[in-house]
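Starting off with a structure, shown below.
One protein chain is absent from this view; the other protein chains keep their places.
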Amino acid sequence: MLEIDSLSVSYGQVEVLHSISLSVAEGEFVALVGSNNAGKSTLLLTISGLLNPTKGTIRFLGKPMNGLAPHQRVADGIIQVPERKRLFPRMTVEENLLVGGSNARAIGERPQMVQRMYETFPVLGQRRKQEAQTLSGGEQQMLAIARGMMAKPKLLILDEPSLGLAPRIVGDIYKTLVALNAEGLSVLLSEQNARISLQSSQRAYVIQEGRIVLSGNSASLANSDEVRQSYLGL
Amino acid sequence: MNDPIILLQTGISGLLFGSVYGLIAFGLTLVFALTRLLNFAHGSFMLLAMYGSMVLSQRFGIDPYLSVLIHVPVFFGIGYLLYRWVFAGLMESELIVVVQLTLGFVFIIQSALQLTFSADPQTVRTFATNSRLAFGDIVIRTPLIIALVTAAILAAALFWMLQRTDFGRFIRASVQDPVAAALMGIDVNRVRILAFSIAIALLGIAGPLAIPMWVLEPAAGMEITLFGFIVVVLGGMGSFVGAFVGGLIVGVAEAYGNFFLPGTLAPVVPYALFILMLLFRPSGLFGEA
Partner (left out) sequence: MRRASSDLLILAAGTIVLAFLPAIVSTYWLHVAIQALLFAYLCSAWNLVGGFNGALSFAHPIYLSIGGYMAAYLGAEYHISPWVSLLPAIVLSMVVCVCIELIVTRFKLPVLSYALATMALSNIARFVVRSIPALGGVAGLAVPLNAKGWWQFQPGSKSGFFYIILIATVAIVLIVIWFRDSKLGLQARAVRDNERAAEAIGVKAIMVRIKTGLLSAALTTFAGVFYCEFIYIADPITFLSPMLFIEVILFTAVGGMGTVWGPVVGALLLTPTGEILRGSIGATNPGVDGLIYGIIFVVIILLMPHGIVSRHRQDRSLLRRFFSAEALRASSSRR
């Protein structure tokens, strides 16, 4: 579904992603593991169109994405839950969801989707009239994911969803993601925390200093010595 | 001299002037919050609207209040083209370049007006210019009431748009986090260009409203812009409510200033208020620090 081929991205004169190739098949749950500054966010921002690559191509459902503006990629079905959530702080929970569901594909079912989000995340329903910035960390992350879901993604991208959250909450979030994936949603997420992301995903890539250094089945990666040492702290 | 009725009347007049300031500031807030662009020529466009109304009145006998109907689409169009051709390309530029360019526009507009209409101050009459309405003991000039009512209706409409429509939510989302907005599928650039056009169109309305209350002269553009920015900062940058409330406060302060102070010193009040606000509450009344 998503095919990235020899992608290179630069900030000014400095190349930060070097010839990355990566793919996500329909219905897959793929993890991108790497430490701080490895290039995870840069890659995800480029997929969503906020950064332009200097070389390489991105294809989604066979269609080349190069040059497409971010809102056009959303129209095609690529939805991202960005790093640090980036909710609209002074808009209410409900307003955040409404905005999430305002693209052309999603707006027809928006009222029903809002209800479904309140059922899936009851705490959001309770706080529907509260401003997003008043929610706790975990609640905000849930809202961010719900907002992303409102957009009817074909591919849901998440940038470090576990950042700054307590382990129990992280577990809840991943449980939700796995359930969504089981229903057919394709997921690509990036994490520093390798353990839970490798547990939940089917396939994974390891990125280091802007390059893919390892890739393969998540379970076998979790067992590899390299990954265990560098990313699982063992 | 300090007859309570007169004091009340002064205050009310101030409110009515202030409602026009609020409209100007609302447009400025819209533009600044979305684009962070400092358009020094903002007031000059309002001046253009006022002169436009004067022409329509003198040549075609169209009452300035009616000219609003013509101004709204025209100025919307001007704003649209101006953003598309000039300001969109300035988004990546340093602030100082934007300032220079817009100052240059101020110059051009001022000169063009001076050329066409002479530098002499002018006044324009409307059907309401000399009439007054009485509410019990309080007498208010009719044009001020028209201004307030129109501004109030507009304010209500604008707030309704911001709070209840998708476009309004897009604007607020783009103000609060343009990156997230883009990721949610909002065409942030289209939001910006439409908002800018609305802001200029608002000037097309504010101009005719202000005509009966102000004297027209080509050099006034910069002062209007300065006033507008002062209101914006006073109310709190990025706050739409603040823009209107700030406008009302400045209007009232100015009115009382004119009442109590000698004519040459009176204009000082809004500026002094502004400096005081900066000293004690720099984020403005409703702004986020």
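Think of it as A and B in the order they're written, each chain with its own count starting at 1.
FYI, a residue touches a chain if its C-beta (ideal position, glycine included) is under 8 Å from a C-beta of that chain, and two chains touch if they have at least 3 such contacts.
Not measured: the values here are computed from a predicted model.
Residue in contact with the omitted chain (choice from B:Val86, B:Met213, B:Val241 or B:Leu285): B:Val86. The residue touching the chain not shown here, chosen from B:Val55, B:Ile140 or B:Val179, is B:Val179. Within subunit B, the residues in touch with the undisplayed chain are 38, 84-86, 88-97, 99-101, 103-116, 118-119, 178-179, 182, 187-189, 192, 219, 222, 226, 229-230, 233, 262, 264-268, 271-272, 274-275, 278-279, 282.
What we mean here is this: only the chains that are shown with their structure count from here on.
Residues 166, 169-170, 172-173, 176-177, 179-189 of subunit B are the ones that touch subunit A when the two sit in their complex. Interface residues of subunit A facing subunit B in the complex, by the touch rule stated above, are 48-50, 69-71, 74-75, 79-80, 82, 86-91, 95, 98-100, 102-103, 147, 151.
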